[in-house]
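Every protein chain except one is present and positioned as in the full complex.
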Amino acid sequence: MKRMIVLLLVIAVAVPAFAHKASDAYLTVARDGAILSGRWDLALRDLDLALGLDADGDGEITWGEVRARQDAIAALALTRLAISSGGEKCTLQATDLTIDTHTDGAYAVLALAGSCPHPGPTLAIDYSFLFDIDPQHRGLLNYVEAGESRSLVFSAEHPRQVAGGDAGGPLAQFAAYVHEGVWHIWLGFDHILFLVSLLLPAVLVRRDGAWQAATKFRDAFWDVARIVTAFTLAHSITLTLAALSIVSLPSRWVESAIALSVVLAALNNVFPIVQRGRWIAAFAFGLLHGFGFAGALADLGLPTGSLALSLAGFNIGVELGQLAIVAAFLPVAFALRSTWAYRRVVLAGGSTAIVAIAGAWLVERAFDLSLFAPLAAG
Amino acid sequence: MTTANRFRPLFRQALLPLVIGAALVAGGPAGASSHREAPFIATQPQLDGTDFYMFRSYEPGREGYVTLVANYLPLQAPYGGPNYFKLDPNAIYEIHVTNNGGAVENITFQFRFQTTLDDNQFTVGGKKVSIPVAQNGSGDVNTPNSPALNVHEKYSLFVYYGPHGQAIPAPVANVTKGGTTFDKPVDYIGNKTISNYVAYANKHIWEISVPGCSGTGRVFVGQRKDPFRVNLGETFDLVNIKYPATELLAGAEFATADSLHDSNVTALALELPIACLTQGKGDIIGAWTTSSVPATRTLTATPGSGLDPTAQGGNFVQVSRLGAPLVNEVVVGLKDKNKFNGSEPKDDGQFADYVTNPTLPMLLEVLFGGAGVKAPTNFPRTDLVAAFLTGVPGLNQPPNVVVSEQLRLNTSIPPTSAAIQSRFGVIGGDAAGFPNGRRPGDDVVDIELRVAMGVLCTLNVGGCKPSDAPAGSLHYTDGAYTSSYFFETSFPYLRAPLKGSPNDDNAIK
Partner (left out) sequence: MSVMQHASAWRKLGVALAAAVSMTGAAVAAPYLPTDDSVVLERLPEKLDPALGELKRMRVALKADPANLDIALIVARRSIEAARETGDPRFLGQAQAALAPWWSAADPPAAALLLRATVRQSQHDFAGALADLDRLITKRPGDGQALLTRATILTVQGRYADAQRDCARLLRLASGLVTTACLASASSLHGDAAGAYRGLTQALLRAGDTADAREWALTLAAEIAWRRGDAAAAEAHFREALALDSRDGYLLGAYADFLLDRNRAREAATLLAGGTRNDALLLRLALAEKALPDRRSEFAVHRQQLADRFAAAKQRGDTLHLREEARFRLDIEGDASAAVALALANWNVQREPADLRILAAAARASGDGEAGRIVAAWLASTRIEDAAVVALAGGPAR
């Protein structure tokens, strides 16, 4: 019993008066796939500064006064927090309001719940609570995923952080980015059409002003290999440079140039100018396409902790995606190379169609219009 | 799509790190910085008395008069637009005079200012817009109360006899213009606005008739070039002042530039018949200047579009007091601009009993002790007491003097004409100069440096001996030279201000 009393005394002594400290808020975000949950502790003093909670002006904030402003608190908080993943904004709601005590006083605790429509490996979080009223405020984030937590700090100078992408160990993270890379090349119609435009004539040879079927598979194979390798090398280089912010180009210019590259590649099939040197074109334009991939990667967000791994994963994913397309295309094309349909419909007709589509993209992107919204590739 | 996660109860998952997190973040940095911080010191330049002069007029033909000049609002950079420098309309600025050796004022002259805004407006884009500058551009400003000005400053002058709070101030009449208000010339905005500032300003020298006084006097209030010449920056610069005394360099007195060479000040100048001030009670008069404001000044939260963002009320509290120059630095800390200091000369007796604790000697010893400069060691510094608190016996100490800090003038000593004045005043052999009153041309910094370092002891004045001041006879100088050359030879003696525009080659160096 004595021990109990001593214990209680220790506890009694242990509870101190509130400390003075600069303004902090404590945010916990837990992620499970597409589901988000968490809590956000906001100091009543800070909320009073932002909204005015002391309704009767007596210098004390009561639970009744907090409850009366519940909606305003939630509304203010949610306009100051934006979470997105995979390039799309996640929804977020405040589901509950309770109170907790930290060392510098009482805090309102908002329970948060939300979901991400297109979950990517990372979460990008934009935090702007209170910076306009107290530029020295900090948001202290505890990010939880797969049983691991890590801490990030938001400040007026750093209102954006990327969390996650490194949960579940390096292998899982690598795999996540490989997946993203594959996904992005399959979704990237402009990249695919560029590649396809260059590959279509691979199973043919140009002799005497006309297309003829290539005799050996090996020649076609090596032609394809050269083109794909050149393309891969080129876009890997620029993807890395852009992802690490060593080089950056305005995205509108890049996207327009990519569209132009598709036009030119397809046009080259209709009016063949470059034949054996298509791999040079693949390399040259591949540099541009790399910048395009970097834009997509930026939307996903690279985790600062394991940048190289994620970048490599994404790159490899793009290659794998490409190879899958090539592997699907080459045997079929080789088999059909002698047919009239291949030369006329697929090569000439297809290339013409590609020119038209890419031309429309070019106009859209260069002049910021929207002609073919559903066909515009990201 | 992402890493495969087994489902986990999120709340528990979140709570544990939160507990740890809460422990980790159980209090951040608190308190302001741990290093020493400078306190906020009160500064109210409009009420800041900077210099006070009192001397028998040395303008030819005016030997029967005493001139008193009180300067306020220091360090006015010439280009101070758009409000330039106006005196506080809620304050009273006073010059107090004693003529019976006492410490309570016998005569006081009180200035009160008023600014009116014509609010001339231009029509801009079909709307009337208030002009944000003082002049409305309609013409040259060359007469008092000029129609070319948007803003007019005027003042009234009162006199009362006896202690403040007891006598009722009576207005002084404006003999030149009639009535009892006086116009103050606008500050020297520039020569586009005012083509001939000297002539313009001189039209604001008003002849006055003081109730209780026979004869007339003159008054002028307006912007002047700051007459105080001092080397503020380098004076105590450890690195740069190599020659604090002429013994170290013959030309030390001219060695450096006047730090105030590009500043203006606002002068309140009065010239009065001697008899008006002495009232037949003796030859020695004492004087000082004060400014006072109403006791409660609150700054309103939402200043309107008028000129005064404050709301004032209550009794007046003295916030500035100045008699002899640099007294604060040499004798006692009386110069203070905040509401705690409303001390009056009648309370100065306390200082005679204290060790007088001048800053200047300490400064010089701290800085040049290595060169053999030592502050005088006679405590109390009766020599300084003599100079500043009672007047020097045989010179300007009145009979039955009450110890109090005032500038004291012996009106029986004739004025010295400008050409032959000594800038060292009494210690230079010119009995009409400081500390017997003070003329603009007296180099009070050099004088006081020497007095602070004990020159009076070397002359066996004030109860100390030469041995008390081992370094007392050195010819200290701050290097900024001043003399009567820099001033006019007629009322108000202080030179016209530096123009605000164009402001190249502004200063007489």
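Lettered A and B in written order, each chain numbered from 1.
Going forward, a residue touches a chain if its C-beta (ideal position, glycine included) is under 8 Å from a C-beta of that chain, and two chains touch if they have at least 3 such contacts.
Every value quoted in this text rests on a predicted model; they were computed, and no experiment measured them.
S.K.: Can you list the shown chains that the absent chain is in touch with?
M.R.: A, B
S.K.: Looking at A:117, A:135 or A:349, which makes contact with the chain not pictured?
M.R.: Touches the omitted chain: A:135.
S.K.: Based on the whole complex, identify which of A:70, A:103 or A:352 touches the chain you can't see.
M.R.: In the full complex, the listed residue that touches the missing chain is A:103.
S.K.: Spell out, residue by residue, where the missing chain touches chain B.
M.R.: Looking at chain B, the ones touching the missing chain are residues 15, 18-19, 22-43, 45, 50, 74-75, 77, 230, 232-233, 235-239, 259, 263, 299, 301-303, 309, 326, 328-329, 332-336, 338, 340-341, 343, 350, 354-355, 357, 359, 362-363, 365-367, 369.
S.K.: For review purposes, identify every residue of chain A that touches the missing chain, sorted by number.
M.R.: Output for chain A: 1, 3-4, 7-8, 10-11, 13-24, 39, 44-46, 48-49, 52, 54, 57-64, 66-67, 98-103, 105-106, 109, 132-138, 140, 151, 153, 155.
Convention: only the chains that are shown with their structure count from here on.
S.K.: Where the centres are mean C-alpha positions, what is the separation of chain A from chain B, in Å?
M.R.: 67
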